[in-house]
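Apart from one protein chain that is not included, each protein chain of the complex appears where it belongs.
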Amino acid sequence: MWKHWQAVSGGIVNKKIKPALKPNRILRLHRIFRHGDRPWQGLIMVVSIFIIVLMAAIGWMLWRESSGARFTFGWNFLAPTTNASWDPVNDHFQAWPFIYGTLLTSLFAIIIALPISLGIAIFLVELCPAWLRTPLTWMVELLAAIPSVVYGLWGIFIFLPVVVTPIGSFLAETLGNFPVIGALFAGPMSASGASRLAASLILAIMIIPTIAAVTRDVFLAIPNSQREASLALGSTRWETIWKVLIPYGLSGILGAVILGLGRALGETMAVTMVIGNSIEGSLSLLRPGYSMASVIANEFAEAVSKLHNQALVEVGLALFVMTLLLNILARFLVWRVASRTPQEVRA
Amino acid sequence: MEIQTMVKPTTVENTAIKVQVKGLSVYYGKFRALTGIDLTVHDRKITAIIGPSGCGKSTLLRSFNRMNDLTPGCRMEGEVILEGENLLAPAVDVVDIRRRVGMVFQRPNPFPKSIYENVAYGPRLYGIRRKSDLDEIVASSLKSAALWDEVKDKLHQSGLSLSGGQQQRLCIARALAVEPEVILMDEPASALDPISTLKIEELMQDLKKDYTIVIVTHNMQQAARVSDFTAMMMIDEQRAGRLIEYDATHIIFTRPKDKRTEDYVTGRFG
Partner (left out) sequence: MTRFGKLLNQNRIAHARKRKTGNKVMLSLTGVLTALALVPLVWIIVYVILRGGKSINLDFFTQLPKPLGMAGGGVLHAIEGTLIVTLLAGIFSVPPGVLAAFYAARFPNTPLGMALRFSTDVLSGVPSIVVGLFAYAVLVKPMGHYSALAGGAALAVLMLPTIIRTTEEMLKLVPHTLREGSLALGASEWKTSLSVLFPAALNGIFTGFLLALARAAGETAPLLFTTLGNERYDLKAIISGGVQSHQGFFQILDRIVNQPVDSLPLTLWKYAQQPYPERIEQAWAVALVLMLLVLIVNITARVWIQVRTRRMEG
C-alpha cells in the first residue's frame, strides 16, 4: 500500500524538506484516490525531460552538422599553428587563429575584470554605507543589461579612439620592449584601435557584473564570526579581508571567475565590432584579431560551400564544449564548498 | 604582585586596578542598551559579569575592545580606562586596543586554516616572519591554552577538525599569541559539553596568573566557581542595562546587598 502511494504521488511529501509533515493514514488513503495528480506530474516531468533533451540536442546537432569538417580536417582543425589557413575559396579550414583570439581576449579580460570585481564586491559588502548599497548593486548589474551591440557601437566610435588607442600605444612603447611578454604587446597599435586589446577591455566591462555579483554573494555568505575573530586579534579591516575573508571564499571566487570566463568566451557582437576581424599571424594583443564567435557571426549566413558551413559549425561545437567544461568545473567547485560546510557547523 | 594574587579572600579594596569603566552608556541607534556603568576590573583577577539575557552583558564586554564600533549605529559614551588610557577617546588606535584586549567568543570560530596557521595568524600580522620565532610562539600559546599535548602531532591539520572544546581552546591560544593584557570571554563555554567546560574553567585559573580576565556567563555556578569579582547587571524600566551590584564573588553569592541580586543568584529570578 505504502509503495503504491509512493508510486502515485512520486513522494509528494518530500521527507527531506519537511519531516514534520508525514501525512496521517486517512490523508494518505485520500491521496491515493484523488484525481489529476498523475497527469500533472506526468506533464511537469515530460517538460523537464524536454529541457534536458534540448540541452543534449544542441550538442548533438552541432556534432552532426559539423561531421564533414571533422572528418576532413581531424584534429588539425583545432591544433595550434603559426600559419593556419582559413580559405573558403579552396575549402581549407583551420580554426586556431579564432581559438587563440578567443582565449587571449577572454583571459586578458578576466585579468582586468577580477581585481575590479573583487573591489566592487568588497566595497559593497564590507564598507559601503547601507543606503548606498542597493543603488550601487543595481548600477553594477545594469552594466550587464546593456545590449552587446550597444557596447559594440560605443566601442567603435568612442571607446576605441578615446581609450584603447592611447592605452595600446603606451603599452607598445613600454611592455612591447620586454623580452618575453613583449610578443604579447608588440606594436604598432592599430590606428583605429580595433584590436584584441579593445575586445579584452570591452569584455572586461561586460563580465564585471557577473563576477562581482557572484563574489558579492560569496562574501555575504561568510559568517560574521570570521570577521570578528580576525578583528578581535587586532587586524585592520583590510587584513581581515585579505587574510581571512578572501581565503575563506576562494573557491567561490574561483567559481565566479569561471562563470565570467564562460561569458567572455561566448560573447559575440561587441567583440566582433571591435576586434578587427583579421587573421594576421601576429600574437600581439595590440593587433587586430578574430574570435570564434565572431567568425561564425560574420560568415555563417554567407557560407556557400558545405565544408565552409560545417567548419563554422565545428567552431561552434568547440565553443559549446568549452563552456560545457567550464560549467562542470564551476559545479565541481560549488560542490566542494558545499561538502566543506558540514565540518564547520560541527562546533 | 605575585604575593598579592595569593592573598585570599580577595576584596575590592586590596588589588591593583587594570580597567576602570566610568559612566559608560551604549546606544544602538536611539535605543540605549547600557546606562551609567561604573566598574573596576582588577589586575590578574577574573571578573564575571552576570545577569539575565538581554541586559547588556555582551554590549558591556564589547566596549572593552571597541568591538561595538563594528555594529552600525552603535555609539558609546563615558570612559573605559585601560592603564590610564581612555579606550573610547576618538584618537585611540582601535587596532592596537584589540591586540591588548583579546576576545574569545560564544561559539568557537577558528579560521578554516591549519591549527598552526590559526595561532600564527596574530603574530604574522605584527610582522613576525621567522619560522623559529613563529614555532616558538605557536608552541607556547598552545601550551598556555592547555591544547599542546592534544595537537602537537597534527599542527598542520585544519583547526576545524578539532572537537568543539578543542576549537575553543584553539581560539584562546590564538588570542594569547598576540600577548594581550586583558582577555574578554563572552559565554565561552555555553556551546560546549560539561567536560570541555570544566577544562576551560581550569584553564582560566591558569591564565589568571598572567592575564586579567573578564567573563560573561549566565551560569551562576560557573561565575561562583571561577571568578574573583562579580558584576550583576539588570535592565531598568527603559530596558537599558544597569550595573546593580559589584563586589567580590564570595560576597555576591553569600550576602548580596541588593535584593534582586539575591533573587537572581539563588535562581528565584528570570
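Each chain carries a letter (A and B) given by its place in the written order, and its residues are counted from 1.
Simple rule for what comes next: a contact is a pair of C-beta atoms (placed from the backbone, for glycine too) under 8 Å apart; a residue touches a chain by one contact, two chains touch by 3 or more.
What you see is a predicted model; the values in this text were computed from it and never measured.
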item: Left-out chain, listing which of the shown chains it touches; value: A, B
item: Contact partner of the left-out chain, one of A:P115, A:P179 or A:G281; value: A:P115
item: Which residue of A:I158, A:I181 or A:A221 touches the chain not shown here; value: A:I158
item: Which residue of A:A109, A:I205, A:A232 or A:L333 touches the chain not shown here; value: A:I205
item: Contact residue for the chain not shown (choose from A:F71, A:W138 or A:F178); value: A:W138
item: Absent-chain interface as seen on subunit B, which is shown; value: 93, 95-96, 99, 123, 125-128, 133, 136-137, 140, 178-179
item: Interface residues of subunit A (partner: the chain not displayed); value: 9-12, 14, 16-18, 21, 27, 30-31, 34-37, 39-41, 43-45, 47-52, 54-58, 61-62, 64-65, 115-120, 122-124, 126-127, 136, 138-140, 142-143, 145-154, 156-159, 205, 208, 212, 236-239, 241-242, 259, 262, 265-269, 273, 293, 296-297, 300-301, 312-313, 316, 319-320, 323-324, 326-327, 331
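Going forward, only the chains that are shown with their structure count from here on.
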item: Centre distance in Å when subunit A and subunit B are each reduced to the mean of their C-alpha atoms; value: 48
item: Subunit A to subunit B touching residues, read off their complex; value: 130, 223, 225-236, 239, 243-244, 247-248, 340, 343-344, 346-347
item: Subunit A-touching residues of subunit B, taken from the complex the two chains share; value: 65, 67, 70, 72, 95-99, 102-103, 105, 107-113, 121-122, 125-126, 158, 160-161, 163-164, 167, 171, 174-175, 178, 191
